[in-house]
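Showing chain A:
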Amino acid sequence: MNELLKPVYLEEKLEEIRADGHQDYRSRSLPTWCPGCGYFSMAEGFTLALKKLGRSAEEVVVVSGIGCASRFPFFVNTYGFHTLHGRTLPVATGVKQANDALTVVAVGGDGDAFAIGGGHIPHAARRNVDITYLVFDNGIYGLTKGQTSPTSVLGFRTSTSPYENGDEPLNPLMMLLAYRASWVGQAYAGHPHHLADMIAEAIAHRGFSYLHILSPCVTFDKTTRTYRNLNMQVRDLPSGYDRTDLAAAMGEAMKVDHPALGVFYEESRPTLADVMDETARKAGLSPVPAGGE
Partner candidate 1 sequence: MTESLHYVVIGSGSAGHGAATTIRARDPGARITMITMSRLPFYNRYDLPKMFKGVTDWRDLLAEDPKIYDELGITLRRNSRVVDIDGRARTIALAHNEVIAYDKLLVCTGGGPNVPAILEDYRPLMHGFGTFEQASATVAALPPGGQVVILGGDMIGLDIAFNLLEAGYRVSLAVGEQTFWPHRVEPDERAVLLKSLAKTGLDLIEDRSVVAIEAADRPARRVHFDDGSMVETDIVMPFFGILPIVDFMLGAGIDMERGVLVDPALKSSNDAIWAAGDVCQIWSDVDRDYRFYHGWKNVRVMGELAARNMTGAEETFDTADESVIEVDGNGCIRSTFWEH
Partner candidate 2 sequence: MNGTDVQFAICGSAGDGTIAAGDILKRTMALMGYKVIAFDIYPAEIRGFGKCISRVRVTTEQAYSLKHQSDVLMSLNDAHAIPHVGEVRDFGAVIYDNAPIARLPEGGHVSAHIRPMQLPYGVSFRSISDRATGNARGRNIVALGYLAGLYGMPAEAFHQTIANKFATKPQAVTDANVRAFEAGYEAAIGTFKLDDVVMGSPLHRADGARAVMMTGNGAVVRGLMDAGIDCYFGYPITPATTIMERLAVEMPRRGGRMLQTEDEISAIAATIGAGYAGARSATATSGPGLALMAEMLGLGVMAEVPSVVIVSQRGGPSTGMPTKTEQSDLNMAVFGGAGDARRIVLAPTNVEGCYRCAGLAFELAEKFQTPVIVLLDLYLSNRYETVIPPKENPFEPKQATGPQGPVFRRFELTESGVSPRAVPGQAGGVHTITGLEHNELGRPSDQPDNHVAMSAKRYRKLEPATRYPGLTTIKRFGAAGKVDIGILGWGSTFGEILEAMFEAENEGISCSAMKVVMLSPLPVDELEAFFADCRVVLVPELNHEGQLATLVSGTLGRPVVRLPRATGAPMRVDEILAEVRRLAAETAAAAE
């Protein structure tokens, strides 16, 4: 049975939440998202993940861009930096360069990530910066009230594509695989427990982890990426799937009509910090090249 269709009893739920303790990671500010927005799942999933990993709040920095999804840092009780539209990853890279010990989680929407911020993703991925990037893909610009995004489906009507969107949507998973992200996964706001597990796994990964989260915008998208549609489309990865097989991952990522949930790809390779340490080692060994003053 679909999780969302289960009845929820408020008192019971609140008690369960308090006892769990993960609410310690929530801030006093109440989310400003529209009721029903898929993003609520992230506040929940994230806090559950931190609880699971046992990270203390002051070790964690959430860096976000601009958008509905990017409001996230205000709703959690960790260090947070709500930056500029599209600049999530470079700011997060800076934070991590300054202090390797921090757990850095970058958060943004699909426009933030793949439109204005698209140029930064390949570089964070190829450098294998040890951060986690959570992209909440609602296929629309939520905060600016419903314009077309780079992941909007063909034929989608928005305020900026009143005669239907004619631009081919991007395939973020294929892009991230091609960029050599060392951990690539997909989750769905409608499956919050799976999402929480995936966030935890993404954070635990050493290196750049990318989690694509399908999330409905209940206010501005009544036709395409709705819970109803997504519930019918999502599927599990095939059994026996090898998450170290890049070609297989690409193959799964291509099946856009039936998005698979789970870890598409994982590999272990030196992180940016490792490279920095290696550079420092080499620099210590070599004579100072000429040209200095």
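Per the selection procedure, all candidates are chains of the complex that A comes from, given by their letters.
Throughout what follows, a residue touches a chain if its C-beta (ideal position, glycine included) is under 8 Å from a C-beta of that chain, and two chains touch if they have at least 3 such contacts; residues count from 1.
Just so you know, these numbers come straight off a predicted model, no measurement behind them.
Participant: So chain A is shown by itself and the numbered options are 1 or 2; which of them touches it within this complex?
Facilitator: Here chain A touches candidate 2.
Participant: Along chain A, where are the residues that touch candidate 2 in the complex?
Facilitator: 27, 29, 56-63, 66, 73-74, 77-84, 87, 89-99, 101-102, 119-120, 122-123, 272, 276, 279-280, 282-284, 287-293
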